[in-house]
Each structure stands twice: as structure tokens, then as C-alpha cells.
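Structure, as C-alpha cells:
Other chains dropped; remaining ones untouched in position.
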Amino acid sequence: MSSRIDVGVLGATGMVGQNFAALLANHPWFQLTWVGASGRSAGKKYGEATSWRLDGSMPESVANLTVNECKPGNVPKLVFSSMDADVATGIEQQFAEAGHIVVSNSKNFRMYDDVPLLVPEVNADHLALIKLQQANRGWKGAIVTNPNCVAVPLAMALAPFKKYGITKFITTSMQAVSGAGYPGVASMDIIGNVIPFIGGEEPKVEEEPLKILGDLVDGKVTYLNAKVSAHCNRVAVVDGHTLTVSVELSQKPTKEQLLEDIRNFRGLPQERNLPSAPPVPLLYMTEDNRPQPRRDISRDGGMTVTMGRLRPCSIFDWKFVTLGHNTIRGAAGAAILNAELMHSEGLL
Amino acid sequence: MSSRIDVGVLGATGMVGQNFAALLANHPWFQLTWVGASGRSAGKKYGEATSWRLDGSMPESVANLTVNECKPGNVPKLVFSSMDADVATGIEQQFAEAGHIVVSNSKNFRMYDDVPLLVPEVNADHLALIKLQQANRGWKGAIVTNPNCVAVPLAMALAPFKKYGITKFITTSMQAVSGAGYPGVASMDIIGNVIPFIGGEEPKVEEEPLKILGDLVDGKVTYLNAKVSAHCNRVAVVDGHTLTVSVELSQKPTKEQLLEDIRNFRGLPQERNLPSAPPVPLLYMTEDNRPQPRRDISRDGGMTVTMGRLRPCSIFDWKFVTLGHNTIRGAAGAAILNAELMHSEGLL
């Protein structure tokens, strides 16, 4: 294990930071040796600075790390970032300038033309934007991002449809409370209830998939040319965002072709057998009433996106249900898979 | 009170039957004097034959009624029906033949050309189908139906858009467990979960609004000529179906015009001040995160449909959220309002 790569986490005491700590505790390639948080926590042991909100107990290996301020200097080259949006821009930039590879879950840099917004099974080739980024900005390091927690399963579920020409898609999300961090949604607001609004969510869900599903042409990403509309809702679920999706295609495949495409969908993470890669990234369930968040969200450590109910749509062409684990596949696990992909490309 | 009209309930021991009993207990026009159920319950007191599942206790006035078999003969002229679909056809027909006015919540007769499928604020004029029905079938009585519990708020919310030419609408429902009757949804299936499927629901949601929003032309209903697609889901909510809706229009009103139309939306029930009519049948809420089922479902005894979040849709024209009480406005209360409308028309 001594040959594992040292890694750090920026924003380590928050909810996504805790997920990084949990997922990295037994990682075969990466070893969490550095944790950064706000000045308030700096100098304390991670175990003292952090109110652990995940199931089970905090891994002992991380509990004893001393929390640092989020400044470069004596920090591992590879850092994961789960900083709050209001501070992420400055700090991530500072680390990239200082030569760090910043693999970020924050939204701040996602939509820049020279920043990869990655789902490794879908658009691993977008990593090439790093060159553009370094040229543009004069950085030795780089920033690589993963998408919003709804955009990940949405883009993955739509990926097999791409070759038939996606022209429109509309989605309604039923999102878990863990997506709001901690304390997040008040229990009085959600027990036996639905909240038909999540601040700032719909624009992300409408924009990010178009970049992810875009093509790399001459070193730049051409967005998918499709219209998108999203309705985002909060429901009384702990983990797992469920989406209904209707999609219009320019070509007209049969249901059998689509099911075959979905079932055969694989990417570089599967080819290269990356440590966090689920064997079947897009699992199609044949039961009428699946996928369901509580029952299906934890497959392969939360990295599998599930789908079901593919059927004709009387307005567009097809409609279906898809589900992804928002804090794993849609946050910390997504970033770790991005880093694994980069390592497999020799970029670390 | 001695001048109240005697009424009966077919299928009185089930969940919708219990809602009829609760809503009729203090009704100013109708007096529940007759309850019918399966042979198994016949002869018992209603209070013994029925496991009361609603909040609070069973009204004493109904507890002491003796349960009858569902056969005509010494039954009030006006009967509400909440029979199971597998027996409703024969029994409702038998009562209509025998001269009863059957105001039914069952789905069996909803889509026949000569049966009114009513939302009194929207298509009260469809009551004229009764003449056709009696002519066609040689009945002295009649069957009048109310729509499915999702179709009611959907049709009401779309009614103000109708004058602008509705061409397409797509909806995702998040439906309460009370819609499945009792015991209905198993708690193991829904705590902390979403079930993305409700058997037989999507076709009803896609078809019924087109009849409700249709025009009466030459004594027959011409369906609304629109494409509809529905995604139906069950969520951990007790009462109240929440819908996201996107709608395409042939004309292009401004948001202000639409809001004014929604806010001014009234119908015969309001004009005539029917006992169960909510003063504002379609209440538009301006808060970003409303309506919410647990907080908004009980307005005006559950008869108000609430709306919110009207905003442009990047695929169609407009999108919004709407919410209706599935066992009141979408079932027993709907039928009672239908009967009140008929009484105000002199049809009882």
C-alpha cells in the first residue's frame, strides 16, 4: 500500500467531503493524507472538526489527520474539491496555478470552454480540454469537474440514444434530501410532502448534459444541439435521484435496438477496469416498477445508474425512468472515477 | 334539515365509500340514509362492517345504518357509487335502469360517448349527454361520472389555457398512497422510496383530460385535439397528487394574461354557490416552492386545486406545478359536487 498516491480533499468536513473520506478510506490507488477546510477547523483533528453524518462510523485513518487551511504548499499534487460555491473559484484556481490537479465537484468551473465536465463512460475524450486550459491560463496544474447530481444519470441514460440524434428531452426529477447537504432540507418541510422547487437546479440540469453529450471537434466541445426542459422536485428519499425522461430522436430505432444499446453501453472505465467503475454502468431493469431509489441505489457501491420502463412517448419518441446515487455517482464517486481515468491516461 | 334529499352510497365500506360517509355527514342538501356493500357486509351495522381508515372517528349518524346489498328497491333515487371496477359495470347499470341517478367515481363508464365525465367548473354543459344516454339505453335514470384523481387537477389547471389552443401537454405525477385504497401500497415499498409505476394509471391520465376539455357540439363531445404523455409515480405522501406539467399552445399569451386567466377562473359551482364549491377553484400560489401536498391539500375542505411556478418551458410554451386532493377533489368530493350541480340544474 505504500505505493499509493497521496491525495488531499479541499472542503473535507462537509457532506461531500465526508463522502470523499469514506470512499478513499480503502482505495487501492489513492491514499488520503491531507484534508483542508475553513480556518475555523484548521489545526484540529479531522475527527474533532467533523460531525460525521454518514452511515456507520468515520474511518479511523482519516479521523487522525490534522485539518489544514485550504492553501497550496506541502499538499499532494492531486486534490479533490468539494468546496462551497462561494469560495471554490478562488481556491481551486490558486491550487491549479500552483501545479495541482484539482478534481472538483463544485459547480464553479463546469461550464467554461476549457474545463472538462466529465462522465468517464460518456466523454472521456473531453479530457483533452486540459491542454487548452493550461495554454489559456498559464497553469501548470488543471481543473477537471464532474456534473451536477441530476445531470450525471441523465447524461448517462441518454448516451446510448445519442447516435440516433437527440433533438429534445424533458425531465422531471424526484430528488433525495442528501443532495441538499447538511442540515439541508428541514424535516418539517419534507415528511409526507413534496417540494416542487430546488433553488438553482433546473438551469444546471438543462445545460450540463448538452456539454457532456457534446463532441470534441478540433480540441473544443460542440454542445449537443437539443432543447431541454427540467422540472426539479424534492421528495422524502434519503439517497438517490429518480428521473422521468421523454426524448425525441431524429432517427427512429426500434425498442429492441435501444435496449441492446443500453445493455451494451460501456466506456473506458469498464475497458480499463478502473477501481470505481461499475461492471455495468447503465443497468436496465425489466420489472414494471423499477428502478426504485431505496432498493436500487447501492448497486456496485452506488456507481451504477439504473434505468427502466422504456416505452413509446405519445409526444416525443421514447420515455423512461432513470436513477442515480446523488452523493456517490453524482458527487464524490464521480470525482474519484475522474481521477482514476486521469491516472489511467498518465495525467497524474 | 328534514327537507334534505335522501341519498345512498354503493360500495360504502371501502376507502372512497368512507370519504362519502365523512363528507355527507353534515351536508346541507343531502342526507345519507342508505349504504350498500358486498353480501359479506349486508345486514351488519355500518359501524361493525367497516374498518374506519380516515382521520378522526366515524360519524355516528352513519355508524348506525344497516348495510344493504347493492340491489335497487327501497333505495334513494340519488346514489353515489364507489364500487370496485370489477363489479361496477353491472350494478351501476342496474341502478340506472331502475331509475336511479348514479353519480359514480368508478372508471367503468367514464369514456362512453353518452356518459358525462364532469369537472363542474370546466364542462358542466356535458351534463347534456344524459339525454343521449337515456335515449341510447332506454334508462329512466342515468350515470354521471367524475374523472381519475390525476385527471381532475390536470384538467382544471389546463382549463384557463384552453382558449389559447392547447396542442400538447406532458405531465409527471407524484401521487399519494391514499390513491391506492386500503391497504394499498405496502409501507416497505414506499418509506424513503419512490415507485415509478402505477398500474393502469397513465392511460387514464392521457385520455380523460381530452374528454373533459372537449367541446359539446350538437349534443356530443368533441375531444380536445392535443397530444398527451404521462409519467405516473408513487411517493411517500398520504393525500394529494402533485403534477409537473409542460404545455404547448397555438396562441402565445403573456404570462400576465395567463395568470389573470388562472386567477379569474370560476365556474357554475362558484356562480351558484354550491355547498362543496371552493370560492377560488384554482388557487395560484406565488411562493417559489408551492404548492406542497401536506401544506396545501386541505384548503376549502380539499376542493381547491392549487397551482404555482408558472414559467416558460424551453421545449413547449409554459410549465407549472399543480396539486389536487385525490380522495376529495379527485374522488368523493368530486362526485358530491357533481350531484350538487345536477340538483342546481333540476336534474334530481
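Letters A and B mark the chains as written, and numbering starts fresh at 1 in each.
We take it that contacts are C-beta pairs under 8 Å (C-beta built on N, C-alpha and C of every residue); 3 or more make two chains touch, one makes a residue touch a chain.
Since we're looking at a predicted model, the values are computed, not measured.
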Number of copies constituting the complete assembly, 2 shown: 4
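Please note the rule applied: only the chains that are shown with their structure count from here on.
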- request: Superimpose the Cα trace of subunit A on the Cα trace of subunit B, which carries the same sequence, then give the rotation angle to the nearest 5°.
  value: 180
- prompt: Rounded to the nearest whole Å, what is the centre-to-centre distance of subunit A and subunit B, using the mean of the C-alpha atoms as each centre?
  reply: 42
Field: Interfacial residue positions of subunit A with respect to subunit B in the complex
entry: 168, 170, 172, 174, 189, 191-197, 199, 206, 227-229, 231, 233, 235-238, 242, 244, 246, 288-295, 308-309, 313-316, 319, 321
